[in-house]
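Note that one protein chain is taken out, while the other chains of the complex remain in position.
Chain IDs A and B follow the sequence of writing; residue 1 opens each chain.
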Amino acid sequence: MALTDAIVEMEDISIEFPGVKALQHVDFRLFPGEIHTLMGENGAGKSTLIKALTGVYKIDGGSIAVAGEPRMFTGTADAQSAGISTVYQEVNLCDNLTVGENVMLGHEIRGAFGINWRKTNEAAREALVGLGLGHLDPKQPLSSISLALQQLVAISRAMVAKSKVLILDEPTSSLDANEVEGLFGVMRRLRDQGVAILFVSHFLDQVYAISDRMTVLRNGEFVGEYLTADLDRTQLISKMIGKDFGTLAALGSNRGRVAAPDATPFYSATDLGRKGSIDPVDIEVHAGEVVGLAGLLGSGRTELGRLIYGADRPDTGEVRIGGVSAEVHSPIAGLSKKIAFSTENRRDEGIIGDLTVRENLILAVQAERGWARPLSRREQKELCDKYLVELNVRPADPERPIKNLSGGNQQKVLLGRWLATNPELIVLDEPTRGIDIGAKAEIQEAIAALAESGMSVVFISSELEEVVRLSERIVVLKDHRKIGELVNGPDVTAETIVDLIATEGSAA
Amino acid sequence: MSTASTTPARSRDRSLLGTIIHQPYIWAVVALVLLLVINLVKDPGYLGVAVNPTTGNLSGNLIDLLRASAPVMMIAVGMTLVIATRGIDLSVGSVMAVSGAVSMEFMSNAGDGSVGTALAAAGLALAISAGLGAINGVLVSIVGLQPFITTLITMLAGRGLAKVITAGQNTSATNEPFRWIANGTVLGFPVVFVIAGVIVAIVAVFIRRSALGLMIESIGINPKAARMAGIRPIGILISVYVVSGILAGVAGIFSVASVMTVEVSKTGLAAEMDAILAVVIGGTSLAGGKFSLTGSVIGALLIATLDKTIVFLSIPSEATPAFKAAVIVVICLLQSQRVRALFARRRAKAAPTDPGAGSPRPTAPRKESVPA
Partner (left out) sequence: MFTTAQVRRIAAVAVAGAMAISLAACSGGSGSGSTDSAGSGSGDGELTTVGFVAVGPEGGWRTANEQNIQDSFSKENGFDLKYAPATNGDQNSQITAFTSFIDEGVDAIILSATEATGWDSVLKRAQEAEIPVVLLDRGIEPNDPSLYTSHIAPDNVGISASAAEWANAQFPSGAKYVVLEGPPGLSVVNDRNKGWDSTIDANFTKLESQSANWSTEDAKSVFETILKANNNDVQLVFAQNDEMGLGAALAVEEAGLKPGTDVKIITIDGTKAALEALAAGRLSFVAEYNPLFGDTAIGVVKDALDGKTVESDIVVPSVTFDSPAAATEALPTRKY
């Protein structure tokens, strides 16, 4: 396959949004039969480059050629008809359709009397089996399966379209190890069939495990194109962030810092639970303490976080805040008790896309004050000035619609939204999911600093190393119940947690 | 405007004209001006306003136009808020009929033509309108019914209620102060328009000076995220439907006061369509979210102008629905994203950017072989 012609060739691509140069003179080539990773920090321009290719964004300069022909697509659908399928960072499927309908959308098999649903569902099943998802029933509603499985359904859908180019933007961010391995198997099979795969991921291990080549972007500029084998991790990271790896390695660990045991915890709950969501749990969080919630996807870690905030209404349990009995049955109740919750589902439950960064940032503070007492222009400006700088939001333009920001920067704005309410306890659900290593480090540092300043933190992450690095105590969950609690120390590692989950599993 | 060419591209043009040109309702403004021009061509004295020697009131086509736009304006403003929350209020026309029926029935029974009776009738009508709005709001927010279905029910039930109130009759009443609401003038302006303007201003200030606007938009754009941010949707939804109900009640009073008769099967008939059109013409998306009260007011003015122009130009009544539809379709087309994008592309072609400018790009090793 050596010396094949590129199937996608983008040269000298520039895109400018009002006030921002999103891409400047970027080159990118994709060959049939390769897995090519696009690397860069959040806001480096990875998503923008993909959108330039698929025609979602109009390019202001440069040229795009597909299979040697100059092309200019008008959008995802147009690109797809030319054999370029995209699976975006956030799952983009129809919740109210079935799995099969989603897989086959636009490729339904037609008979004499319109769509032949039996054949369509069979085809969907075949596509799913090809991904190792034979256990999924094409007829079940999409909304009934987990986010991770929905991601795989999105990939199945792209494969049904018989694409020559498959763009996977953060496909693994919500998958567990087994699912990732299954996906990689399929990706390799597709590569061997000659499909060109463009892959975006923040998991360095995965990048090195799967990709053949990589293109690195930084701040919208082209840094270089490398064979994966030629570039080790340290070099890659320093190319991505433009500085030495040493600063990253120095990221402080909080482990072992334990709050005074006799103090009244800021938050304590006994038998906190909700039917069908999580079995009754006891949990306490002291001031200045980081409590990690560890567990696999679907273990109930998110559900517990939501109960603490009041996003869902608990139906059992007693909550005490600062030693005083309290009812936290709604988000606004949580806010008024100085609890904040940053969701893992940034797009659906986090950002208000059409509103500006400023409006998104002040929203929770405003909701807590009520509609009748609006924040003044000056107060709004102060909040924006403070958090956009503190959290290093790029671009730091408060009047830009938040949907135009990259995922990591949206996450920072959301973090700012909650910090602006001056919470005593903040529940962070996957705050680092789907964002690059640079922003991840910034957010981890921010969390450590928050705890240092006396705030209580409940930290939820699927990356066990991250949980171990940041937490004083770790609540381990499995199958919607709490199976143990670890006080962090030198002998606690990610392995310890994995072992606990594994042994508890066999006992239960 | 004059600084536009010298300042960098990112700085926004802050002049009034510049602001208006970038609004989604710009085409509605253009259409409005165009309609007035067409009328002027037919009759150069169209815009003239003079004091009527017999009645002593100011009179003229513009006055009629402002008067006719007042009821549409009221329901369009209410509809804007409802639509912004991802809802729709189909019941506004029926609420107009109920409000009209209540006020007429009350005054016809009260018998005297005093200001007190007029105020009591209006108050009672508005209270009942607010009640109907509250029913919509509760069904949508607490019970969780779809707004379309909910307000469709109140639309049917409302007109039935209006018929029950007047026993199916077109009820008339005599009350000079009440009649004055729709037919009188203050400082030359029609009272209805002044009242409508004041109400729009109050609503606008109330919505935009408080955080209600922000919260309504949040709920409309992403209800889940809004709730997670601590916004209580129930209260806001109920208030929005109540406001829509009250404004429809006001529109009903305007409507019946004009002729001092409620026509139970005709008062407010199809008014919801005019309101929805005004909102859409004004640039608020039916999908909810960002809204523009100014746009809806302009939309209402446009619809009233359109109705009046049709009569003024003696367009045969068979052709009026088609004429009205054509104008509205053209405006909606011009506002659509695609058509706007088309225009933008045209403009971009006319003035090509220089792709060669900028910093030299970083060079990087390029591997010509592809691993298999």
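By definition in this document, a contact is a pair of C-beta atoms (placed from the backbone, for glycine too) under 8 Å apart; a residue touches a chain by one contact, two chains touch by 3 or more.
Predicted model only: the values in this text are computed from it and were never measured.
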Shown chains touched by the chain that is not drawn here: B
Selected residue (touches chain absent from view) among B:86, B:159 or B:227: B:159
Touching the absent chain when the full complex is considered, from B:109, B:146 or B:265: B:265
Per the touch definition above, residue among B:55, B:109, B:146 or B:336 touching the missing chain: B:55
Hidden partner interface residues of subunit B, rising order: 42-43, 52-55, 59-61, 64, 68, 156, 159, 163, 168-170, 172, 183, 255-256, 258-259, 261, 263-267, 269, 307-308, 311-312, 314, 316-318, 320
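Note that only the chains that are shown with their structure count from here on.
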Subunit A-facing residues of subunit B, complex: 9-10, 209-212, 214-215, 217-218, 221-222, 224-232, 236, 289-290, 353, 355, 358-359, 361-362, 364-372
Complex interface listing, subunit A residues touching subunit B: 1-4, 12, 14, 18-19, 24-25, 27, 31, 33-34, 60-62, 212-213, 221-227, 311, 330-332, 334-335, 341, 343, 348-355, 359, 363-364, 366-375, 417
